[in-house]
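Of the protein chains in this complex, one is absent; all others appear in place.
The block that comes next holds chain A.
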Amino acid sequence: AMEDVSAKFVSQKISRTRWRPLPAAALQPPDLFATGSWDNEDNRISIWSAGDLGNAGLNGEYHGEPHLLCDIQHNGDVMDMQFLDQERIVVASSTGTVTIFRHHQNNQTLSADHRWEKAHCHVDQDTSCGGAACTGVVCNNPEIVTVGEDGRINLFRADQKDAVRTIDNADSSTLHAVTFLRTTEILTVNSIGQLKIWDLRQQRNEPSQIFSLAGDRVPLHCVDRHPNQQHIVATGGQDGMLSIWDIRQGTMPVSLLNAHEAEMWEVHFHPSDPDHLFTCSEDGSLWHWDTSTNVSEKPSFLHQGGRSTAYLSHSTINQSVASAWLSNDPTKDRMEITNLIPNQTLSVNSLDVLGPCLVYGTDAEAIYVNRQLFA
């Protein structure tokens, strides 16, 4: 419901919003998130408190807007951002630099922990190196993978000064996003509509598999992997199309779903309730894709918690979830989709979901927090 959303105008265009991950045993919803800005003369990384939970009423209603805890200047546009752990955030810059910032929670400050200058760069004729935008970053502590406009893939370790592995010219077009498929394999998407799998154990500088959109090679901008079914991958394209891929079979997407009218900037499966998926776009909309409708016997990961799933055999879970996303028959498995932002006009550049909470940021210089996503 709209009244559960609190908004704050922050006087900077927001390119990324990320919830701070919760400790393993946490029962509370997330309370802290980070934002990055773009296209400002002075760009910033900011840490926000989503609000004081102590002030929430008994029925969970929540009033009050996010408030700023601390921020730090960032050189260049923030292109992507990812929490490495509870305290550290890895930030990709349009200058090609990758920085680890540390959030000191005792005195609410931010500092730069480590910086890889020109992790991405263009090598021109005089072999001097001009920075190329780092477009995507993904972390699996301590490993950090970055991709960029230069088509390069870097593998860093948070504790090592130099890159562990660099694949120059991994892609001849711009790499727009990256995510982990498994601990040693990554997925990238590029500006000619390709989804590629890279096995970082292999010394070959080539992808182990290439998937491609049929027809016009519409650029892909974002990618996410199903948290439980690793073979299910979702990507978002320049035309706003959501593609669902089954990387076990074929080279083309299993289904193409249309909702956005312009670039899809981010796609995220809900980490603990992957029947739900969220996408945001340049057209100013944020869609909630829900495949859990009318299947009441389906386990709800979110509300019943992890324990109840133990009663279900693996195949049961596989079947119910997989059929929802991979079904080719739209009449059999109904998908309910809802636009969470009616009447927005400027781009929603980023979103993040964790527990019952959604945070998103826009070019209209506002951040929004919805704390009762499934209410």
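One rule holds for everything that comes next: contacts are C-beta pairs under 8 Å (C-beta built on N, C-alpha and C of every residue); 3 or more make two chains touch, one makes a residue touch a chain; residues count from 1.
Following the convention adopted for this analysis, contacts and distances are computed from a predicted model.
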item	value
Chain excluded from display, named as in UniProt, from "3-ketoacyl-CoA synthase", "AP-3 complex subunit delta", "Nuclear pore complex protein Nup85" or "AP complex subunit sigma"	"Nuclear pore complex protein Nup85"
Candidates A:A34, A:I47, A:L110 or A:A132 - the one touching the absent chain	A:A132
Contact partner of the left-out chain, one of A:M79, A:L110, A:I167 or A:L340	A:M79
Contact residue for the chain not shown (choose from A:A112, A:I197, A:A262 or A:I337)	A:A262
Contact residue for the chain not shown (choose from A:S6, A:T109, A:N140 or A:S173)	A:S173
Chain not shown, touching residues in chain A	9, 11-13, 38-41, 77, 79, 94, 122-124, 130, 132-133, 135, 149-151, 169, 171-174, 191-192, 194, 196, 207, 210, 212, 214-217, 219, 238, 262-263, 282, 343-347, 363-366
